[in-house]
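For this depiction, one protein chain was excluded, whereas all remaining protein chains were kept in their positions.
Labels for the chains are A, B and C, by order of writing; each one numbers its residues from 1.
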Amino acid sequence: MIDVTAEAAPEAAASERVAAAADDDLLLLRQMLLLRAYDERAVTLQRQGRLSAYPMFWGEEGIQAGALAAVRESDWLFPTYRQNALPVLRGAPPEQVLSYFNGDPRGLLDPRRYACAPQCVPVATQIPHAVGWAWGRANAGSDDVAVVFFGDGATSEGDFHEGVNLAGVLRAPVVLLCTNNGWAISTPVARQTAAKAIVDKAAGYGIVGVQVDGFDARAVRDVVAVAAERARAGAGPTLVEATCYRIGPHATADDPARYRDPAVAETWRAHEPVARLADSLLARGLLTEDELELERANAHARMVEASERLAAQGPVDRRRLIEHVHVEPPPLLEAQLGGRTA
Amino acid sequence: MIDVTAEAAPEAAASERVAAAADDDLLLLRQMLLLRAYDERAVTLQRQGRLSAYPMFWGEEGIQAGALAAVRESDWLFPTYRQNALPVLRGAPPEQVLSYFNGDPRGLLDPRRYACAPQCVPVATQIPHAVGWAWGRANAGSDDVAVVFFGDGATSEGDFHEGVNLAGVLRAPVVLLCTNNGWAISTPVARQTAAKAIVDKAAGYGIVGVQVDGFDARAVRDVVAVAAERARAGAGPTLVEATCYRIGPHATADDPARYRDPAVAETWRAHEPVARLADSLLARGLLTEDELELERANAHARMVEASERLAAQGPVDRRRLIEHVHVEPPPLLEAQLGGRTA
Amino acid sequence: MSFRALERAGVERAADTAVTMVEALQQALDDALERDPQVLLLGEDIGRNGGVFRVTDGLQLRHGAQRVLDMPIAEAGTVGLAVGLCLAGYRPVVEIQFDSFSYPALEQIATHVARYRWRTNGAVAMRMVIRLPFGGGVRAPELHSDSPEALFCHLPGLRVLCPSTPADAFELLGWAIASDDPVIFMEPKRLYRGTRMPLPGAQPGEGPPGARIVCSGTDVTLVSYGASVPTCAAAAEALAAEGISIELVDLRSLWPLDSETVLDSVRRTHRCLIVHEAPQSCGVGAELAALVGEHALHDLHAPPLRVVGPDAPFPLFALEDDYLPSAERVATAARRLVGF
Partner (left out) sequence: MSFRALERAGVERAADTAVTMVEALQQALDDALERDPQVLLLGEDIGRNGGVFRVTDGLQLRHGAQRVLDMPIAEAGTVGLAVGLCLAGYRPVVEIQFDSFSYPALEQIATHVARYRWRTNGAVAMRMVIRLPFGGGVRAPELHSDSPEALFCHLPGLRVLCPSTPADAFELLGWAIASDDPVIFMEPKRLYRGTRMPLPGAQPGEGPPGARIVCSGTDVTLVSYGASVPTCAAAAEALAAEGISIELVDLRSLWPLDSETVLDSVRRTHRCLIVHEAPQSCGVGAELAALVGEHALHDLHAPPLRVVGPDAPFPLFALEDDYLPSAERVATAARRLVGF
């Protein structure tokens, strides 16, 4: 379906731009279909008992793939558990990323390889990391930027505040991308803050704030692209609030029926970003039903293969208990691995 | 000089209000003169080696006395080290408060006695306390409010953020009073935040924000009074930014010449709030030079007496090492006081 | 919930209703909320969701959203808020969702919760309980399996409790809430649903809780707490079959330590083995071993040993069984002790 060279026919510059934009959209859709296949597969694997707790992101594919499409390969990403598949969009083997949810240290990636920090578990703590990285790279003369992901719930934490404030003070080239999906586990955003919108927090840090429909992948891409280019040009950070709705549970162990009306969540399903982008491309004649089906099948097949490779992973070496904690395990740790105290 | 009954002559209601307002201003001035005498005395005592490090508040008397004048005796105050004399304005013996700077545990007050929390040392940590107290009292049916003091530097801390955000979510009856004196030790506020004003942070918490000239004691009083009445009426918290300038050093050990132009600080002296209020009262004919001199002398005399009582304090009982840590010192602490390990 | 529903009918608790630790904790919270209007619960997702472990299940419905408060994700702010609530006369019980998420609250805990009484010459008590599900063994995600209890034992001004049975959970939590000292209440999440037992009477015990002798023995004193207690009990059983008699002491209070009970036992068995999940260095086991060395040196027939976590981060769960003290490791160490 996507063949950039074939599309780049000898036409007028304007129509070339249109064609290129269409290609971009098709690539974006492909990435979103991969995320969708990954996410659904992970939930299936979890149900089969082949993964432990898994935090699904069904409905947030547009924000994740949109943001990724807006930046360069060398721009670093700072995800949470919710954006756990970002490295897959940059070529990481899906089974490797999934094995993290199997408690397997081989699921821990080299951040430099995919320009992507480890998925961050303690809420909001990755924000100052992104700011530090971004300022540090700029200080070293690079024009790379950072994109840090966090949720609406994260905005209540001190580390959100300290990190964003530092970004403002240091004019760090960072895009602060808040996925406001309305929920933090069982807590609605209205219980998280009395602010009318997350983006209202930007002025308090002297930075620019933009709100965007998080179900509209192209809009997210465009907004993040502008923010990233501003950052690259030295104009400082931007707080982007991508609004959406957490259609699924918080994670596999969560039961949203305990705290919210399932019917309401259902109504949001109609807005989900994958179908929305696909429908738009279909309507514009840039994609056929058959092509879409093929793309879906490809993504699915990739995940089926990945699951097989996941199953084939051997046991973890016990030495990993003490390895990589320090440059070299001090004698004490070697002794402890042997069951001794010193 | 202040004789409320004498002034309350049989006149028209309007002029009674004017007279009452004048009395309020005179009382406010008296409190500020006491703060000034206390502060200058403390610096002298420190220079004489009779106190250890002392954080002076020269120039911030208007904010402190102004806020106090705006609230009821039962409204709780949550000060930092910089507002260490607040309990004195509510009747605490000055020598008792000063002895804290002598490292004397007798300088630790009973918060209930003066409706005033202990002066808080770790920056910004008192903010959630004020919010908790305020929400708790309101929840128990009281209409008391809390006033929490903090500096411009404190706004960079996570605890500022979490506390103010909680105040917004819980609509706690609290006045969040930021003394923006432009400096946090050697750090200018522009290095503290890129926000144009501290008050710009209010919208991010969905609360009201007001800026006021912190050198104008009456303005501070009026703004805090409105904020306190809003809180009392259940309309939630207000962030008040009282702008001023830290005319003195951060504390006795600090040497501002290392990091700022002493000439600039000198220009701010002309704005200092005690002379400003006194001059206005003199100009309006509500106060004579003689009366002012007498008031000043009284405050000074009170502090001289207090210094004498401070000098007379006996040694601290060694048992205080382990007392008041728990309801009753557990056997371990008794043993440790005796130099044993268990 | 269903358990509680059963109970609501009668005033007296049926002595033969066996409950899990989660249910026991819930009962203790429910009783406290019922008994004392100053008791409040605060935490993330503790309301309609009943907490991620369901300990507070149904309590908001029963006692109202003014007494069971869902908090924003702000651990420092929540503990700081609870300090203010104590100033206003309340007895807040804070639930921190998982062990590691106590770290952001450490400043509030160390500088305020632990020192406010001291800072006010005894005028204001911090009648606060901080509940902390902790430890590994439940295949939890990264940073959901830490054992930070030693940090709270080292910071002066707190009490640290840790039950290992539903009955103890009920009693100790009741005591903690009624206490006028701040209590860090360590809940071994691995034991949340494993065992069932009937609850003791509704009244919390009198004095501060001491250690409990789980089983008496003559050869080795095995000292432990929390989720390692059943591990030690299993080891004791295996060793009994070999003729090694274990006295198992469940500390229950980690600060202060009931050193009397431990020393008394060690003076009889002449051998001491300490077991916990937390890392070795400066852990609770270090303090215990030091106390035993200082106060029972001449009674010892063998060095006090520790079977504890290594000084390494709690692993991703594929390796957690290798990290956690196992009954086998405990038994091996005990055999070493008697072989001295």
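The rule we apply is simple: contacts are C-beta pairs under 8 Å (C-beta built on N, C-alpha and C of every residue); 3 or more make two chains touch, one makes a residue touch a chain.
Keep in mind it's a predicted model, so treat the numbers as computed, not measured.
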Neighbouring displayed chains - absent chain, whole complex: A, B, C
Contact partner of the left-out chain, one of B:A37, B:L86, B:L109 or B:V123: B:V123
Touching the absent chain when the full complex is considered, from C:Q60, C:S100 or C:T269: C:S100
Residue of A:M56, A:L98, A:A117 or A:I247 touching the missing chain in the full complex: A:A117
Where the missing chain touches chain A, by residue: 76, 105-106, 108-113, 117-118, 121-122, 125, 127-137, 139-140, 158-159, 161-163, 165-166, 169, 323-327, 330-332, 341-342
Hidden partner interface residues of chain C, rising order: 76, 100, 103-104, 106-107, 110-111, 114-115, 118-119, 142-143, 150-151, 153-157, 255-257, 278-290, 292-295, 297, 300, 302-306, 310-313
Footprint left on chain B by the chain that the document does not show: 52-53, 81, 100-105, 107-108, 121-124, 153-154, 156-159, 184-187, 191-193, 253, 258-259, 315-316, 318, 320-322, 325, 332-333, 336-337, 339, 341
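Note that only the chains that are shown with their structure count from here on.
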Reference chain B; chain at largest CA-centroid distance: A
Closest chain to global C-alpha mean, per-chain Cα centroids: C
Chain A and chain B, separation of their C-alpha mean positions in angstrom: 46
Chain B and chain C: spacing of chain centres that average the CA atoms, whole Å: 41
For chain A paired with chain C, centre-to-centre distance based on mean C-alpha positions, whole Å: 37
Chain B residues counted as touching two or more neighbouring chains: 158-159, 161-162, 165, 169
Where chain C touches two or more other chains at once, by residue number: 72, 74, 76-77, 104
